[in-house]
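One chain of protein is taken out of this complex; the other chains stay put.
Going in written order, the chains are labelled A and B, and every chain counts its residues from 1.
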Amino acid sequence: MTTELPSDIKPTSSKILLEKPSSDWLPPGLALQKVDERIMTLNVGPQHPGSGHMRLIVQIDGDYIVACDPDPGYVHRGEEKMAEYRNYITNIPHLERPVIHDSCNILYPYVLGVEELLGIEVPERAKYVRVIAAELNRCIYIMYWLAIYGIFLGHSTMFMWPTGDRELLIDLMEKMTGARVTHSHFIPGGVRNDLPSNFEDVCLRQVNYFEKRIKEYAAVFYDNPILISRTQNTGVLSRQDAIRLGVTGSVLRASGIDFDVRKKEPYDVYDELDIQSIVMKEGDAYARSKIPWLDMLDSCNIIRQALQKMPKSGSVRVKLKPNPKGKGFDTVYKRVESGRGSLGCYIVSDGKPEPYRLKLSVPSFRNLIALPYLLKGEKLGNMPSVYWSLNYWPVEADR
Amino acid sequence: MSSASEKPVEVKPEEKPTTDSKPVVKKPEEKPTTDSKPVVKKPEEKPTTDSKPVVKKPEEKPVELPAFEKSISDKIVEKFGDKVEVAFIKKDRVGINVSRENVHDVAEFIRDGLNYDHVESVSGVDYPQEKEIAVVYHIGSYTDPSLARQILVLSTRAQREENPIPGSDATKLPTLRDIFYSVEFHEREIFEMFGVYFEGHPDNRRLLLPEDWADLPPLRKDFTIKGR
Partner (left out) sequence: MLKDLITPETANVFIGKLGDILEKAIGKPLGYAINWGRIWSLWPVHIETACCSVEFGAASSPRYDIERFGIIEAFGSLRQCDLIVVQGTITRKMAPRLRLVYDQMPEPKYVIAMGACAITGGLYFDSYNVLPGIDGILPVDVYVPGCPPRPETLIQGCILLQEKIKRMKARTIV
């Protein structure tokens, strides 16, 4: 009982599909391509145990990846647009939401930039408090990253151990700032609160214990032959390619380039502390997964040094005038080393209480460009280990 | 504080009494809004032969420019003359304004002549009053240890349309992807957020916005968010 369509109403869908698409505005994966019977296209994500909040359009030939097209933007919340409607102080809580478990570090360049715009000099003790908070946050971030890396590789112990141990440092941050993950602790002019009374002792004790714990991870994870066979010589990024693609952070240092913003362009008091920047030559997924762990051991060192050198008393904030604003048209670009790499903040001020334009140059977005190159020629089973070794946090990349 | 950029060499004051440059310590009142904003936008309209050696404020005391940063900007100015304009010289930051015809050549020189090798961030800034959209490249270097602290801020401007049709109107710039490979995703983001089409970019698809986005590019100033 097929009903005849009137002749003037044609089903248009097939016609539209057969037209040559203007490839500029088509979403990834929907552009018509020449079909090869050997090539299969897989959509990995956004609902997939190995993808996170993004989609990877992977083309495979048998078991080998031919091409990969990342499709981020599932958490694009318009932070930069919203920042133009809020003043410099009320921007603080929502600018840390892209990486809530690294919230001090993502606020750091913004706060440094606003301080430069306003011409504020921060008290010495506040600088040390900031460094301690930033390093604790780096550890908290890397522990979560490591836990998810364990999940991606099917290593459940490596999910349970880091998520349990990072609670130690979360407790410290909670003691210091009052919040578990979203601290909003850094403000232009210092930090919000002084340290609680016996913080130094508790911090030293917990950091020492934490260091002892994470040293044990080598036995269960980094020396594990299964992990080594899955990650070594997988997704190799050569030194030249790393420079060309402009990757940052642990991805860059795993490819043999010694670049750490804390060391190269020290901010606050990092020039008074002894920082190792860990460099490995291999450039494979194993090196990329090991460097954050070594960074954590280094962070414990930095925290101990900072606790020792910190002035025992003094003010931790400069009182600001209400509704601070920049003086005339000015631009500032500040960068810090976050848990994922160099994180920059570009602020254009036009003398109003709100920024004229605010841009977060986030390391996840910069590292994402390497993914298609690393996955080409890899086996599909190695995709999660390469993908998460890029130290990539999709919420931050999308902003 | 270890790299070579820290030598506080005194610069001859008559060499360059600053178009716009100021170190961090300078009083910002000396630079009112009205004269600094045109400096950023200048290169399109008139290539400004008087932009570099102009003595704007004779009463201003000669500020001490960071020497290393000054040498970088001098190299660029020496090569391109009045095609480029030094926007500012601060500690570790050098700002260069360039018109959209010359941005490709300047970027090529920055890579080959000055050893900068990657782009950290590409930002668009919308200036509706001046009918222009600025695209700002923050360029850094991994290979040259003396440039590790430095960021070169290369700024260029595209024409702004009142009713944009992204990709098909006059808001276009030459891409820098063939020079700095790392701008690939950044330029895709600028295209969808500002409607600036990068000619020569092989992959101008949408990146972050939803597939059915049919509104203005959202980071333009005339796109207002609800309730504000």
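Definition applied: contacts are C-beta pairs under 8 Å (C-beta built on N, C-alpha and C of every residue); 3 or more make two chains touch, one makes a residue touch a chain.
Since the structure is predicted, the reported quantities are computational estimates derived from the model, not experimental observations.
**Q** The chain left out touches which of the shown chains?
**A** Displayed chains contacted by the hidden chain, ordered by label: A, B.
**Q** I'm checking contacts with the chain that's been left out. Which of A:I89, A:V181, A:V202 or A:V220 qualifies?
**A** A:V181
**Q** Can you tell me which of A:V44, A:I65, A:A147 or A:A242 touches the chain that was removed from the display?
**A** Per the contact definition at the top, the residue touching the missing chain is A:A147.
**Q** Name every residue on chain A in touch with the hidden partner chain.
**A** Contacting residues on chain A, toward the hidden partner: 46-49, 52-53, 73-78, 81-82, 85, 93-94, 97-101, 144, 147-148, 151, 159-160, 163-164, 166-167, 170, 180-182, 395.
**Q** Tell me, which residues in chain B touch the chain that this view leaves out?
**A** Spelled out for chain B, the touching residues are 209-212, 215, 218, 223, 225-228.
Keep this in mind: only the chains that are shown with their structure count from here on.
**Q** Using the average of all C-alpha atoms in each chain as its centre, how far is it in Å between chain A and chain B?
**A** The answer is 26 Å.
**Q** Tell me, which parts of chain A touch chain B in their complex?
**A** Answer in residue numbers: 23-28, 30-31, 72-73, 76, 78, 80-82, 85, 116, 119, 242-246, 248, 252, 257, 259, 264-266, 271, 326-331, 333, 335, 342, 344, 346, 348, 350-351, 356-357, 359, 361, 365-366, 368-369, 398.
**Q** Looking at the complex, which residues from chain B come into contact with chain A?
**A** My answer: residues 1, 3, 24, 28-29, 31-33, 36-37, 40, 88, 92-93, 95, 117-121, 123, 125-126, 136, 138, 142-143, 148-149, 151, 153, 166-167, 180-182, 184-186, 189, 204-211, 218-219, 223, 225, 228.
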